[in-house]
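One structure, pasted below without further comment.
Yeah, one chain of the complex is gone here, protein chain that is, but the others are all in their spots.
Right after this comes chain A.
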Amino acid sequence: MNRIPLRPLARILPARDRGQNPDAIERENLRIRHEQMRDKARLRAESRLLVMGVLFLCAFVTIGGRMGLLAASEPTEPRARATGASIIASRADITDRRGRVLATNMETHSLYAHPQQMIEPLRAAKELKAIFPDLDEERMVKDFTDGKRKFLWVKKKISPEQMQAVHDIGDPGLLFGPREMRLYPNGAIASHILGGSSFGREGVDSAEVIGTAGIEKFFDEELRDPAREGAPLELSIDLSVQAATERVLDAGMKLMNARGAASVLMDVHTGEIIAMASLPDFDPNDRPRPPTEGMPSDSPLFNRAVQGVYELGSTFKIFAAAQAMELGLVRPDTIIDTRPPFKVGGHRIGEFEGHNYGEITVSEIIQKSSNRGTGKLALAIGIDRQKDFLDRMGFFKPVPVEMVEAPGGQPLLPSRWTDLSTVTISYGHGLSSSPLHLAAGYAAIANGGHIVHPTLIKSKAVTYGERVLSEEVAANARQMLREVVSEGTASFGDVPGYKIGGKTGTADKPKERGGGYYKDKTITTFASMFPADNPRYVQIVTLDEPVETSGSRPRRTAGWTAVPVAAEIIGRIAPLLGLRPEYDVKELAQITLVSD
């Protein structure tokens, strides 16, 4: 850049000669230079402003144009979607652990009427009555002809055949709306677990299906969530095992003349419930209404395995024995004196049918089911330690299983925990809990001393809880339970090939209105685990008021009622579970390989 000098000699010298002030020339030049600089800066600023203005104009025009376009155009579905997955709005299926359907949806139709569009309301009412005998013809005639109603439901769910028949009436005032209905293809199998469903808010074009009980209600939100994209809810239940269990249990219940029965089969490592049955049961496709009178426990809706809290009798004895061994108070071969008298708090503790077992080992106490023996172990353990142990085993609160009915299984505890309570609870009286509680407790013994949490959802990994028993104590307890079956009170429970360990429990039924126990009504329970040397499953079978009448007098003990039923169930389901029977190998005949 060439700059004009402020004091050019060519002008200064003549100016000096003329006697003028050369500074005036410098000032003049400086002024010109400043004016030039000012003009240049203005030009630059103006061009920048212009660019900015144009940019802003473009941006506003673009946004404004887009807004106008969005406001003016009709909304359309995006036609060229990249993903092919459409939103699946229907309720998700429920399947068993092997993917077999337990609950699914089916499209059906509802029937409604617009009386003002009807041509022949009287004939329509008559013909509807012929198709649906349960409808009231007079009421329909009244509704169709009184002119006040513009809309009314005729039937919520109709079959395709019925729909065709209604179509053939040919009245334009009879209209159909699509309906999605919940279908339980297996009928009454696993009915208590699944619960049931009904319609929630209803419109003409659709109705929402909501769960009303069981797992359908517990997972209602999840099952309805469109984000699932129809992924089924996988339960831990095995359909074939569940069906076999229910069938054998039903036959056993009838054979033993029982009022009800319940059974739980649980994986001891994961806490997954493989089968859970409660009889009598119901068909979830046509769920009965809750009873308005009588005992709720008499209703088929009542889930005895979860909601039913019973005194489970001598099945509790193994907990006292295991805890005493865990605390180092006794060993399996410690001798305990079980001779009478044994009085606690002024009450005499007796044995079944007045037996006297004398001085026997802890193993034999369990094997012969001695009340006095376990009572003495419980007194040695003490109130606080017993309460703490049972609390950790989960006997003080409802089982946290995924069913809305689960909180109903709140165990009944004594209001004051005295020495007498300690003794009676050690042999399963005075504390009521559900069969599912007992299954969780036995699972802890079966898996080597870890608490497991029962679940109805298929789980992939073993999640042990807190350790309550050492490995050795759990193994000793299992050995005792095995001896109960091989030599003790549960000898009918032996299934060749599956070494079953277990404990019987017979408890007199408390009277509903209080005041002691019935003499001739019992709850019999058999808690078992198999195979006993390395248990994989725990099974609880409970019968309500069974009586076995093949002998000269009726027998009501677990050994005669619950145990044979449980053994039959295990014989049926163990092969289905893929358990291979193992027979004790006898001395093999000597085989000599002879070479030629």
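Here is the rule we go by: a residue touches a chain if its C-beta (ideal position, glycine included) is under 8 Å from a C-beta of that chain, and two chains touch if they have at least 3 such contacts; residues count from 1.
The working rule: contacts and distances are computed from a predicted model.
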"4Fe-4S dicluster containing protein", "Ion-translocating oxidoreductase complex subunit B", "Cell division protein FtsL" or "ABC transporter permease" - which is the UniProt name of the missing chain: "Cell division protein FtsL"
Among A:L6, A:L49 or A:M106, residue touching the chain not depicted: A:M106
From A:P22, A:G187 or A:P280, residue that would touch the chain that is not displayed: A:G187
Contacts of chain A with the absent chain, listed as residue ranges: 79-80, 84, 86, 88, 90, 93, 100-101, 104-107, 183, 185-187, 189, 239-240, 243-244, 247, 495-498, 571-572, 574-576, 580-581
